[in-house]
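Excluded from the complex is one protein chain; the other protein chains are retained at their positions.
Showing chain A:
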Amino acid sequence: MNTPRPQRIELECGPVSALDLALYAAASGDHNPLHLDADVAKAAGFERPVVHGMLTMAFCGRLLTSHFGVAALRSLSVRFLGAATRGDRVVLRGTLTSVDKEGVAIYELAGHNDAGQELVAGSARVSAPAHKTAP
């Protein structure tokens, strides 16, 4: 049950293109022009269209599923601290904070863009990896 877990996990995503934002708008149903229209973003005080917070959170999901598989994820929780904008790379890090008796690990999550601006902070619970039965 006490499977060793990596102390730190990391994933770099992006740079987030205009196409990524358009695809995410279509896939998610969030068509807010702040993410798509440079003029709307400028009027709201951003130099470029804003990356959907949920796209940054989806990258957090990829950080975890790429290491542990989607079926092992018990919870995922983030606070949005800042907004990435079009063209940014998004770097996500997870740090192991504890593993309980059932083998459920807690990772603290942090994400920033390539300018070093904080984007998200959060945590995830990951259950012990399922042992694949031999075919």
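What we mean here is this: a residue touches a chain if its C-beta (ideal position, glycine included) is under 8 Å from a C-beta of that chain, and two chains touch if they have at least 3 such contacts; residues count from 1.
Quick note on the criterion: contacts and distances are computed from a predicted model.
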Absent chain [UniProt protein name; select from "MaoC family dehydratase", "Carbohydrate ABC transporter membrane protein 2 (CUT1 family)", "Spermidine/putrescine transport system permease protein" or "Cobalamin-binding protein"]: "MaoC family dehydratase"
Touch with the omitted chain, as defined above, among A:Ile9, A:Leu64 or A:Ala105: A:Leu64
Residue among A:Ala18, A:Ala38 or A:Leu73 touching the omitted chain: A:Leu73
Missing-partner contacts on chain A, residue numbers: 13-14, 20, 23-24, 26-30, 32, 34, 44, 53-55, 57-59, 61-62, 64-66, 69-71, 73-80, 122, 130, 132-133, 135
